[in-house]
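What you see is the complex with one protein chain gone and the rest in place.
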């Protein structure tokens, strides 16, 4: 269960309103890698977890913090919007280039739908969606997803840092970026620990027996493009990171089969008749039937 | 540019039709981590890449293979559907429990929309969407996303392996699982190489100066839940994986500020009036105006 | 901020697994009026609120409970799925009608994507989305939305109650339905209080002056269908609930204007040329130009 | 059935073109609470209705008017766009700040996709979707949804009123706002009448016996936040609006159970192995198998 | 404007309930090419039309009929669902294979959300969306889209015809299929007439001067695959249908340029640093800064 406290983890008040920036900040609130994603992802991973103890505790511990980040960003955005202009006409824009910039750059639904409030959307106004999250039940896969989530999140926040010089906003971003640093480190540590303790190894899922995978091709690099340097990386020769094989390099596929013939479903699916003049014959029969009617 | 050859990389023909399984297989074709996602993700990363040479070559080289996997799965699904029953009534289901199972388990749009053909959707019929992919321009973040993608993909394929005993389907899955093994290894190797060569380090993005992040909290584990064992992991004490700090553990937040007061936007946004009886007064004025009219 | 406790508000454990029912239960977790919607809606209303004090406190107080309901349902679903069958082939279904029913009735992504875990989707597998929520900044409108949300939620839960006879599931539903009863009552009470205190009156928004609306038609019931009894309700005659007018009844529109003529945008938008033979003339010119080339 | 007349209910012609405003107006055409939603919602409620007579007649009567509102807005938008600039380059914007404002503020798909025509999208370009509508078969719930719909709709229109000073547009908005006033009043009257006639009572659905809901908690206000004034409202003490109980106030939950243990699905779902070193053992076996191969 | 009459164009009553079929029928109501799409598409084309007179009249005339088809299908679906079973447990399914088939095959939201009513979704429960429609302002393009819409619609209806043997349902489908026959013919006739009258010619848009398109490649068939027979069609040699050229056939591209070098955006976008050891250098500087702090 979750208990709410009417406090924030960090000061989330801008130095001055900025409706254009409010829109941009929606990305780290409701975007693909925004805080709603992160909070929900850790929540679902915890609820679906199969291991009790420290790994599930870790998921719960960070998830709850992230719900608070959702709140901080929503409140920051509401304050950035507090003075959003209401007179948003083309005419207004024409007579005041400053206002024109605001009108062009702001999220119009901030004004029309939310009355100068935050929304559960990204910086282009796409609503957040459940398909952004990953919770597979396999913690090594999911912690890798989490590490990526924190990387993408920190990246977006760092870019946003340079799109404002508002001290209040930068302070909050500086705080969120620091927490992303922490969480990147934590998921990397946790992924490593899962492997050291033998819960899971590479390749994920490690309890699917590799004897069941096609062992001809499982360590072959098949280069389907013509890049001359593709074979120069550590991914093309030498031992594989999972410790089970050696990379080999190949130009193009090492296996190939002819394209299977087209399928021929039941004629009542009314696909195109493969027999030339098939339709003509049907037509004749139909015409006869119609005439007899 | 892409050149097409009317061959497949591997045999993609089922031993017998199975419309129920065809639906399941859509997951690895058009799902969040299906082959369309993987192919498009590597494509966009290559097109957006900032480094010439081996990293971009690697992206192109695998992307093109993955477009071929999309094709193999689509063709496999079309063949699984070739004998999909057309007489799909409740009555039919009632008189034939076998047919009932098929009707319940198949994707009805396979029949109604595609005429026994594959579709660009997942196993629940949700259309594939561009927001599944990640291509940020930061290759360490993106290669981590790719490693996760191959893990989630191999996981789904492994689960699907046990949902059929069709030899043809299992052979194809065995092939695809092997390629996922390979690609997991490759992205892990490539992520490591990026760091070794100094293109990018932890925390991502490494060229955002850590001096600009809030250094009070950047290595603090703040446990917002009450799990007793959350502090037992390598994510709660000891050196951080990025090599720049030491983890410390804290029960709950180390910083806190009061909730900011509510915002007060322009009254023409028509939010609720914070002044009790504000509306009454407005109403009075309106009534007067109306009466005078 | 949110603090998590590893407790549930109520016992959320089924008497026995039921993958078919797990899918159904997703509706009240991730559907249009599921708990994610309710929790997020109250959260965003609080974050966007313009009135301090009891109304915002009410929003925070219920929002946090609802996040706990999200958790209870996710955990219940994971347990219902714990024994989800892995051998989900058409063949298996054929030889075992019981299994056939399960395969047909379950959410296949529960198995393939979440590994027998809960997901942020509805009972048809549509991902939850931010556009389900309402947070306009006008509390009378929003509390009406909330009352509706709790009504729709209680309705779905009541229907689900009859789709199982599992004691554990019914106990949880009985608890959630009771909470919906409470919250329906609360939002109705709060909507009434907002009006009594004069924060907001009907019609919403009350501070938009009615003198600016078209007063010819603002209390006319214009019946655009031919239902003979449409005029028999209290919505067709007598005083209006807002206390500002009298309903009048009319068969069809009381006002009408001719359809405006079609628009004629810049020809470089390449809409159809309204002038017959316009294209021919263009074609002639083009051909000339081509020939001269 | 629907019969179309080439007339509009009200004049829908702007005084002058305004591509920036055309985008804003899309919100009340194709947004969450736009006219498409309202028309479709009333239609589906009528088609799904279980009561003949005046309630269904009311639904049909308003639904058909709303389809006409969809038309009026589409035609207004097309006219606002009639002179949308075609030369929309960054360069053009640079040399003409006025044009810059237009380019920034308009919906680019109005130009590129619709050739200066209206679209079935909201003001951010999100396509309208069927999940915006509510039609549950329970009319008290649905009429509450309708009242909310008309409130949110009037709110958006009132905000839009201040974003233009075009007389033609304001006249149309003034008309639509008046109709929203009427329809708010009608749904509130109809919801009241449903209760007075005993079709439905609070809590919705009233024919679900309250004896089956958890009666310990059905009138308890459980405040999961720490707002000091949450208990001061009429929602925290006194009789409940449904007339069946008394509100009581409680700080936090009155019931609690420990978190259930994690689930343990079939190992072939390949979730993380809860046994430390489980993976190591599997790996050993696999290696043996591989070596023997 | 639209006026509603409480009549249907054709009898829409099933011989008996069939919840499984009700789900299938949703495809032609709320699917990509369902009646909502068709009605809305013709509506938006009319509202965006640039030509007065017969073409716009045609659009209005058919659009209004199609809104009535939406209604017929919704009402048919509600009746098919009237006896949808409420006891939809896995257990029930197990003891009654017939019920199992129903549970597997029906749309669960029909029961849980709509209380045995129709919904604005397709046969997989995906909500209808505005992006299904096409209304470009160019009538030759749009009438081609309409012809396709009627073809896809007739195809789906024909497939559905064989998925039931209910006389009432088949009669309605027989009616709808006949109307699709008519409308296919009408759009083909209208497209032809547009060309004959010179409003629009091939290639669409004909008023974009072909002198501005690349005339080296505008009639070349570039075969990017290795199909041996691709050159045997009338699309590979002989005069082109637009009457302006001659098809020529080529194996693969006739033009080619090297891939451009990667882009190098501002370093504050934090893409991967193309310079090996770039990050190391940044790291050094950061460390210095940190130490000095």
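To keep things simple, chains are lettered A, B, C, D and E as they appear, and every chain counts its residues starting from 1.
Methods note: contacts are C-beta pairs under 8 Å (C-beta built on N, C-alpha and C of every residue); 3 or more make two chains touch, one makes a residue touch a chain.
Owing to the predicted nature of the structure, the values given are computational and were not obtained by experimental measurement.
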{"item": "Contact list for the unshown chain, restricted to visible chains", "value": "A, B, C, D, E"}
{"item": "Omitted-chain contact residue, chosen from E:95, E:174 or E:277", "value": "E:174"}
{"item": "In subunit C, positions touching the absent partner", "value": "155, 158-159, 162, 268-270"}
{"item": "Those residues of subunit A which, in the complete complex, touch the missing chain", "value": "18-21, 23-24, 27, 31-32, 97-98, 100-105, 122-126, 155-156, 159-160, 162-166, 224-227, 252-253, 256, 261-265, 267, 269-283, 285-287, 289-290, 293"}
{"item": "Where the unshown chain meets subunit B, residue by residue", "value": "1-9, 30, 36, 40, 43-44, 47-48, 57, 60-61, 63-65, 67-68, 70-71, 74-75, 78, 113-121, 127-131, 133, 135-138"}
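In the analysis below, only the chains that are shown with their structure count from here on.
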{"item": "Neighbouring chains common to subunit A and subunit B, by label", "value": "C, D, E"}
{"item": "Selected from B-E, A-B or D-E, interface repeating B-C by over half of its contact pairs", "value": "B-E"}
{"item": "Chain pair with the higher count of C-beta pairs in contact (A-E, A-D)", "value": "A-D"}
{"item": "Shared interface numbering between subunit D and subunit B [over half = same, under half = different]", "value": "same"}
{"item": "Inter-centroid spacing, subunit E versus subunit C (mean Cα positions, whole Å)", "value": "24"}
{"item": "For subunit C, residues that touch 2 or more chains besides their own", "value": "1-9, 32, 48, 55-57, 60-61, 63-65, 68, 75, 78, 86, 97, 100-101, 103-105, 111, 113, 115-117, 121, 124-127, 129, 131, 136-138, 140, 155, 205, 208, 210, 215, 224-225, 227, 253, 256, 263-265, 269-271"}
